[in-house]
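Take a look at the structure set out below.
Only one protein chain is missing; all other protein chains are in place.
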Amino acid sequence: MFDSPMQRAARATPPEIARRIRGLSDRTVAWIFVSPTILLLLAVNIFPLIWTINLSFTNFRANRPNRAIEYVGFENYQRILTDGDIWLTMQATAHFLFWTILLQVLIGFTLAWLINRKFKGNDLWTTIIVLPMMLSPAVVGNFWTFLYQPQIGFFNYIVSFFTGVDPASFQMIGDVPLAPWAIVIVDTWMWTPFVMLICLAGLRSIPGYIYEAAEIDRASRWRQFWTITLPMVLPFLMLAVLFRGIENFKMFDLVVQLTGGGPGSTTELTSINLKREAFEKWRTGYASAYAVILFVTIFGLASIYVKALNKVKER
Amino acid sequence: MKTSSCLAAPVLAAVSGLAATAASADDLTLCWAAWDPANALVELSKDFEAQSGHKMSFEFVPWPNFADRMLNELNSGGKLCDLMIGDSQWIGGAAENGNYIKLNDFFDAEGIKMDDFIPATVVGYAEWPKNTPNYWALPAFGDVVGWTYRKDWFSRPELQTEFKKTYGRDLGVPETLDQLMDIAKFFQGREIDGTTVYGAAIYTERGSEGITMGVTNALYNYGFQYGSPANPYELQGFVNSPEAAKGLEFYKALYDCCTPPGSSDWYMSEDIDAYKSGQVALQMNFAFIWPGVNADANVGGDKSGYFPNPAGPGGHFAQLGGQGISVVANSDQKDAALQYIKWFAQPEVQAKWWQLGGYSALKAVVEDPAFATSQPYAQTFLDSMAIVKDFWAEPAYADLMLAMQKRVHDYVVAGQGTAQEALDSLAKDWTAIFEDEGLL
Partner (left out) sequence: MSNSITEPTPRQKWVAGILVVGYALVTILPLIWILTTGFKTPADAIAYPPKVIFEPSLEGYVNLFTTRTRQTQEFLAAHPPQTWYEEIVRKYDMVIVGPSRYGERFLNSVIIGFGSTFLSVFLGTLAAYAFSRFKVPLKDDLLFFILSTRMMPPIAVAIPIFLMFRSLGLSDTHLGMILLYTAVNISLAVWLLKGFIDEIPREYEEAALIDGYTRFQAFYKVVLPQAATGIASTAIFCLIFAWNEYAFAALLTSGTAQTAPPFIPTIIGVGGQDWPAVAAGATVFLVPVMVFTIILRKHLLRGITFGAVRK
């Protein structure tokens, strides 16, 4: 590659001189460019977060503006951490997180691996598979309540068609043992393509010559997969797990429309529970403490995970 | 009046809006739930617009979010609504927080008498404190939980014979809750015209108020009471009496034996879908759906009948629904809003309201000799309105509702604990709420 004369000239002149001639210094320009973003984030993210932390020590209720606000110390935190119901919602969230991520990684990776065989028309089919991801999760959740109706929906009939089970013999969102799986199925349906795309990016980043070298060494297919494909895709997979993990820890829209947390409280994930405390019971102070605990949990887990991810990348 | 095409409507509205501004008229916004009667009210209000020159806008929020959204609007002092057709249980909070304006002086000045309305609707929708002549709303839409049944299935000779053989009585409208359960059991899982049908569609919804609005129809009739007659906030032994627990057990038994699979989170619209698609013989639902059932192509006309909630061992009640219309205190157009209420209270308007599918609460309409036979469900509506009972209308209504939704749903649908435990916990939750409110 040859540099253009202009580029050569550019490198010859010390940049500092060039910059100093123009009115604004780079420092000023940098601040002008960065500050709107930082200000917006401070106003819409950090200020509310500080406010939340402050509220979490009070008994404030947003629907009783006339009531005096009292500081109650760590009472809200204590109540949350000793409340058995909240541990149940944490368990529900953990179940949802574990299975959605496991299924999405397995199916997503397999699909990406298959698509990478580059069969004819793989582009078209990839686009089709990606479609569910483009829908609004709330609309998806709402429509699946309809698909899951044992009598008028089509899910039970499809299952019946493939397995021969009587469609009236089970109910996905009404049954305590099945409901946690109902939300896992819909989330997996919607977001597997996301994991698939990331894995595809990973697979495509592996240079072909590595496999060719392995061929020459007469490494078996199986060995090639475990020693080349998987390690090379691992950072991508971990990235996918990070994104899905954060999203599903925050999960609200899809599940609230699908089950509303029911039956009983079997699918009441933490965000749904938090919404009930904050915007139905209006226990603002208590809900703020809850929000802080959730944020610290997500932030803590994500930070540990990101460290692990960086280690894998460095290898 | 001509129905304009839907494309021309916005243009017309814009033009008439301009014209109205010129005549120094006000723009009134009425807030209500998004459902059939609301659309009928839009049509009815065109008459008011023509008479007064005011332009009406409407903000209809679907039932599942109605209370959340509108209570939030009232509490935050929003100016979205001038007129509010708020749910009956909000009246305590709205009156005590000063969200609605008091209508006594206005009623006196305009000669509107509460004696002219069905007594239960006046207590239920207009008064706070209850049973005192302090009015915060005009009864707008009478509603009550009742039952719809498949008359065509009930009248099949082979089913009648079989039912008589099994239960020793005729297959007909049930008079007690136990009879209702027998009928539901009889239809559950039966093959009718090649499909499997089920007993009854009942309320089980968790998110808003669904299961509470359903289960109370059993609780009341088994002897559940909200509080001691001496002190309404003394709950122990009333909310969780052994009779009340039996009522709750009845509702769970009905849910377990006789409802369609998958009906674990059902409220008004899911029950209607189940009934219209021919899945169930019986349907529990508010009366507002009856005009729609009657007009339905599949189950309408002679195929359906209606009956009030059957009696139980402890009494004969039905859950009250329905709303009154109030003027929002924060509105800038209170005079125009009052004008609307004055217009709405007129007997001719109320009569038209009934014709369009709105349940008028005006005695002059419902006591008209022609009323009971004007529609197949009219008599059932009158009978049901005579036995109504309502949920708490306290300012802490939302908290009380949330507690009941959780306790009842956890027991009936998720099968946690016993009925007695559920009601014991409920009494404890409610007591804590009243303590928090400083009432205990």
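Each chain gets a letter, A and B, in the order it is written, and its residues are counted from 1.
In this section, a contact is a pair of C-beta atoms (placed from the backbone, for glycine too) under 8 Å apart; a residue touches a chain by one contact, two chains touch by 3 or more.
Because the structure is predicted, anything quoted here is derived from the model rather than measured.
Peer 1: Which residue, A:Ile69, A:Leu102 or A:Val139, contacts the hidden chain when the whole complex is considered?
Peer 2: A:Val139
Peer 1: Quick one: say which of A:Val72, A:Ile86, A:Ala182 or A:Leu197 touches the chain that got left out.
Peer 2: A:Leu197
Peer 1: Across the whole complex, list the residues on chain B that are touched by the chain not included here.
Peer 2: So the residues of chain B touching the missing chain come out as 2-7, 9-10, 13, 29, 34-36, 39-40, 42-43, 59, 61-62, 64-65, 69, 73, 76, 78, 80, 195, 268-273, 276-279, 288-289, 291-293, 295-298, 355-357.
Peer 1: Determine and list the chain A residues touching the chain excluded from the picture.
Peer 2: With respect to the unshown chain, the touching residues of chain A are 3, 6-7, 9-11, 13, 15, 18-19, 22-24, 26-27, 29-34, 36-38, 40-41, 43-49, 51-52, 55, 62, 107, 111, 114-115, 117-122, 125, 127-132, 134-139, 141-144, 146-147, 151-154, 157-158, 167, 189, 192-194, 197-198, 200-202, 205, 208, 211-212, 215, 221, 224, 236, 239, 243, 246, 249-250, 252-253, 257, 270-271, 274-275, 278-279, 284, 287-288, 290-292, 294-295, 298-299, 302.
Just so we're on the same page, only the chains that are shown with their structure count from here on.
Peer 1: Would you kindly tell me how far, in whole Å, the mean C-alpha position of chain B lies from that of chain A?
Peer 2: Measuring from centre to centre gives 40 Å for this pair.
Peer 1: Which part of chain B faces chain A closely enough to touch in the complex?
Peer 2: Touching chain A: residues 68, 71-72, 75, 196, 205-207, 260-265, 273-274, 277, 279, 398-399, 402, 406, 409-410, 413-416 of chain B.
Peer 1: For a test of understanding, state which residues of chain A touch chain B in their complex under the given definition.
Peer 2: That would be residues 62-63, 65, 145, 148-153, 168-176, 256, 259-266, 276, 279-282 of chain A.
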